[in-house]
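One chain of protein is taken out of this complex; the other chains stay put.
So that you can tell them apart, the chains are marked A and B in the order they are listed, and the count of residues begins at 1 in each.
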């Protein structure tokens, strides 16, 4: 800082890229997600009860398509970006995540926050996510049925993978207890 | 993309415009809302249990003033914008909404998210909302009394329309069940 016009343009592009990621996962928009990551993307998500660790776009898309399945209702809000351009085609970003994840099949309700640390790479003029990492700040677990709420809209029920369409991603995510 | 200086300036103006909209509705600030929309604004909001459909600034302001009434407590957060300048004086925007709406008169608690698709128009140098549309992603309904919470601050109790000040907006909003 301060920022040049090129920096500000790049930062706006990177913000929109990340916004599309969050819109894509919560609405189950696989077409939108297909062009978000570089081919050799690396992902590590440290939740309270899970740890995701994977490499490669195909694994990332398979992980997302199975996690945001037809029994889920999800809100993932990525906000308060701190983006820095580190080279002609490289950048870093810190983001604050707030999420609600309801799994109606397991009756699980998760509310949490996390801090993302990302790197981005521009390839052929297009910014993509190169690596993405988060660590939880808070996580609160409840049974959804205990909250007294009822789901009147659940987008992923339509757009998410049905049980018979899902694949095994147990090698990508490790659950506690 | 990438963005010119004019684009970036326009995008910042449009972001601030939309931010003012959300601040205006939740705080019941009718003066702030008065200059947000073009004269022939079009609005369609598809909730889980309601559908809003209206045309014109007068109808929009009447809808908002009656919906954000003295018995309501509201949080509407518009985030993760994807704004595109489509002409000298035209633009589009996608936004992610998170909202909490408590109606103390009906004992209703609604938590939800939605994706906005807007168009904007610049008139006399000022960006305004030309059309605004949203579709729910998730919506969770509860009775507020069942949540165990108590409202210690409720801004709209002061700024929102009292029962005797409200007008009939049943032609603008359609309720399920």
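Keep in mind that, in the parts below, a contact is a pair of C-beta atoms (placed from the backbone, for glycine too) under 8 Å apart; a residue touches a chain by one contact, two chains touch by 3 or more.
On a predicted model such as this, the values are computed, not experimentally measured, just so you know.
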{"item": "Per the touch definition above, residue among B:79, B:115 or B:129 touching the missing chain", "value": "B:79"}
{"item": "Candidates A:58, A:80 or A:126 - the one touching the absent chain", "value": "A:80"}
{"item": "Interface residues of chain B (partner: the chain not displayed)", "value": "5-6, 8-10, 12-13, 16, 18-20, 22-23, 26-27, 73-75, 77-79, 100, 102, 147-155"}
{"item": "Positions on chain A contacted by the hidden chain, ascending", "value": "1-5, 7-8, 11, 47-49, 77, 79-82, 94, 96, 98, 111-113, 115, 136-143, 146-147"}
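Everything below uses one rule, namely that only the chains that are shown with their structure count from here on.
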{"item": "Whole-Å gap between the CA centroids of chain A and chain B", "value": "26"}
